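The complex appears here without one of its protein chains, the remainder shown in place.
We call the chains A, B and C, going by the order they appear; numbering starts again at 1 in every chain.
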Amino acid sequence: MNYQDVFVQVIEKLDGFKDLGKPASYIPELQNVNSNNFGVHLTTIEDQNFCFGNSDDKFSIQSISKVLSLVMAYKIENEDLWKRVGVEPSGTPFNSLVQLEHDKGIPRNPFINAGALVISDILVGHLKDPKQELLQFVRRLSGNPKLEFCSRIAESEKSMGYRNAALINLMKDFGNIHNDIDEVLDFYFNLCSIEMTCKELSKTFLFLASNGKDPITKEKYLSTSKSKRINAVMQLCGFYDEAGEFSFKVGLPGKSGVGGGIVAIHPNKYSIAVWSPKLNAKGNSSKGMKFLELFTSETESSIF
Amino acid sequence: MNYQDVFVQVIEKLDGFKDLGKPASYIPELQNVNSNNFGVHLTTIEDQNFCFGNSDDKFSIQSISKVLSLVMAYKIENEDLWKRVGVEPSGTPFNSLVQLEHDKGIPRNPFINAGALVISDILVGHLKDPKQELLQFVRRLSGNPKLEFCSRIAESEKSMGYRNAALINLMKDFGNIHNDIDEVLDFYFNLCSIEMTCKELSKTFLFLASNGKDPITKEKYLSTSKSKRINAVMQLCGFYDEAGEFSFKVGLPGKSGVGGGIVAIHPNKYSIAVWSPKLNAKGNSSKGMKFLELFTSETESSIF
Amino acid sequence: MNYQDVFVQVIEKLDGFKDLGKPASYIPELQNVNSNNFGVHLTTIEDQNFCFGNSDDKFSIQSISKVLSLVMAYKIENEDLWKRVGVEPSGTPFNSLVQLEHDKGIPRNPFINAGALVISDILVGHLKDPKQELLQFVRRLSGNPKLEFCSRIAESEKSMGYRNAALINLMKDFGNIHNDIDEVLDFYFNLCSIEMTCKELSKTFLFLASNGKDPITKEKYLSTSKSKRINAVMQLCGFYDEAGEFSFKVGLPGKSGVGGGIVAIHPNKYSIAVWSPKLNAKGNSSKGMKFLELFTSETESSIF
Partner (left out) sequence: MNYQDVFVQVIEKLDGFKDLGKPASYIPELQNVNSNNFGVHLTTIEDQNFCFGNSDDKFSIQSISKVLSLVMAYKIENEDLWKRVGVEPSGTPFNSLVQLEHDKGIPRNPFINAGALVISDILVGHLKDPKQELLQFVRRLSGNPKLEFCSRIAESEKSMGYRNAALINLMKDFGNIHNDIDEVLDFYFNLCSIEMTCKELSKTFLFLASNGKDPITKEKYLSTSKSKRINAVMQLCGFYDEAGEFSFKVGLPGKSGVGGGIVAIHPNKYSIAVWSPKLNAKGNSSKGMKFLELFTSETESSIF
């Protein structure tokens, strides 16, 4: 399929779209971005590439990188991983802490903050140099050996990270954090500070559209079963309190970040990354979601 | 693919499976069943049929029928429907009532009891003879013109239905129930009392594996977009507090009922119904879920 | 002490008080009242009487009557009563339903709606003619043999009583309601519809200021221990989510109603009833609370 033509049609339809969202504001670093930027990049498993707009601009992928740390931890712990974190959607955000208390420190899934902290704890506990090993893994996936953490963003988040400190202390109280709290938080804030372009992001997630194997280099990163399961977790839990909405309207497994990025994959077809900084009330890219909704409608490529 | 061979292999693997569950016990009618029954029936969109075990025994499909009432209401109300009920997973059951209060009487999705009551309210408000029209619709889908409500089960549920009465009164207080409470409850309890065999159930859901069109009679029940969206809602919300687990392990959109039935579909491939009365702690058929997990692993037919 | 002089001083201090509240509006009947009415009546245990303003106007005492039904039920069930209802403050209202679910249908205390419904259930189960016997009891206490339910108010509440229906159905589901739901609700709505003047209300509660005995007629309504315990429950639970505020500022056991009435007692000294229809955000009489705060400050008669 010529996705380039589809991009043009969808962009036309988006013309009248009122983007009422605002970029994330809780840390200054995320606000210092042109909020009208919009980029998209699609990579097929045959390595065809299609792009539009600011697809080569770097942005903070934020929570999207939680999928990558999960992949690393899943390879290390296998199914034992799920003793420490669930695979269920988190429900409404107003009960995030009470849920953690109710479930005795076991987060509902690896993509809410509490869950990503547990995954970080696992990596900190198993890896010699957790931050460097993470970076090497992501560089390999993205094909860009120069990818870096953004220390300004990591520091900025750390200085405002009282809520995450509350979560990790609560889980430590329940015995579900095994390493030093400050070390885990340092890893976590760096994890969320990775910057990529749409092109790199699309490339990075392509192995999940291909049963865990990079379709170009043929490198197998994850077993077929595990790759499908990661996709299932993205489908159910990838969009905070809007996972249902995204499944309903877009119909692909994916993951969003408060930097305005969204990545989604169609198994055996493609990986697509879109970026637009203005967020809706649920913290997901407003225009990015609308673009993907129109895109999968146009191409009838919802997985359902 | 010869699914019959797969059935045999999976059944062999299930040989050592300890089914520690128990049939639903909250109404006597659901207990009066041989808890060791097990049946499965698969229908491909080319009308190939494969079955095993008690696939021609009738059982109470219970909540599975909530998908069918949703289909009817969706056709009537179109996207306006979602003003009165959400599409998000419900999260942990311990907060079902507080959620309803927090969201001012709007249920999280159409498959939790509160949501199915709102759907029932819509049908009661729009149809001349709601129960008969529902029955005719289900008879058409299933190919069995003699399908009936089970009045014993409906009466039994009604006599114990204080929790549903609590839910509907709370929603009425918030203005999200428009018709007479007793009339809506009567419809709802009948809806949940429908009895089918695995064969009929598999046939009934085949249109959702085929973009809303019966692949055999070519009758179009639902637009492609709506059909995909119903599947998305099933994927996210079809298994109570275990939707993540089912997606993770089975990887198909589906719906369960406390009668021990599960139906799942693979878009453009097949519809499959399985029945085993013993339920796990979350209220889903224990052996049925395990069967489907092994089945999609064996056939690599998870949608992810 | 000459309370009349204190009244005058307090009224003067209240001169600049901005009463920003509004009368209860959920049923029309409660709105049809002059919202600027203000009355107060104090009765000492030596039968001295002091009054001010509209102290002889009738108003709907609403939840205040829940103390009287509790007294009746306590006499019947003795300490067994507390197996079905607690004596703890209810905490924030946003979790009333989740609390009831968490505690398996046992309300936190007899003054929240759920608790008063359980008390009503007890009276309906034990009395031959519950409404008449309640009325006779209240007539005796008040000294007014003509006291009546207000059927317009009872009917008005009944027609809007979906939330109470939700509560009682949920408790019935947990087995904590033994009688017919409609019969209990009918009793409950009548209970809340009693009308009194400040003078009658003050007189009605005098026995609780006197260890359970009417200090004038010497009739013993309740043992000393039980009378003190009723006062303790009023102190801890008498003002919805504002029990702490009332204890902190006024410092007397008391009970409020959404009709704008408040009754409070000082053990071994007096009973005082105040009425002003405008309610604050927590549903208690705004000016009534302020009056009592100034009154107990002036007289240094907080029990603490």
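In the analysis below, contacts are C-beta pairs under 8 Å (C-beta built on N, C-alpha and C of every residue); 3 or more make two chains touch, one makes a residue touch a chain.
Note that the coordinates shown come from a computational prediction; the quantities given were computed from them, not determined experimentally.
Within the full complex, the chain left out of the display is in contact with A, C.
Of the options A:78, A:132 or A:169, the residue whose C-beta touches the omitted chain is A:169. Note on the undisplayed chain: of the listed residues C:109, C:164, C:193 or C:256, the one touching it is C:109.
Within the entire complex, the positions of chain C that touch the omitted partner chain are 86-92, 94-95, 98-99, 102-103, 108-109, 224-225, 227-229, 231-233, 235-237, 241-245, 247-249, 251, 253, 267, 297, 300, 302-304.
For chain A, the list of residues touching the undisplayed chain reads 94-95, 97-98, 101-102, 162-163, 165-167, 169-170, 172-173.
Note that only the chains that are shown with their structure count from here on.
Chains that count as touching both chain A and chain C, per the definition above, are B. Over half of the residue numbers found at the chain B and chain C interface occur in both copies, marking it as a same-residue contact.
Relative to chain A, the chain whose mean Cα position lies farthest away is C. Per-chain CA centroids place chain A at a distance of 55 Å from chain C.
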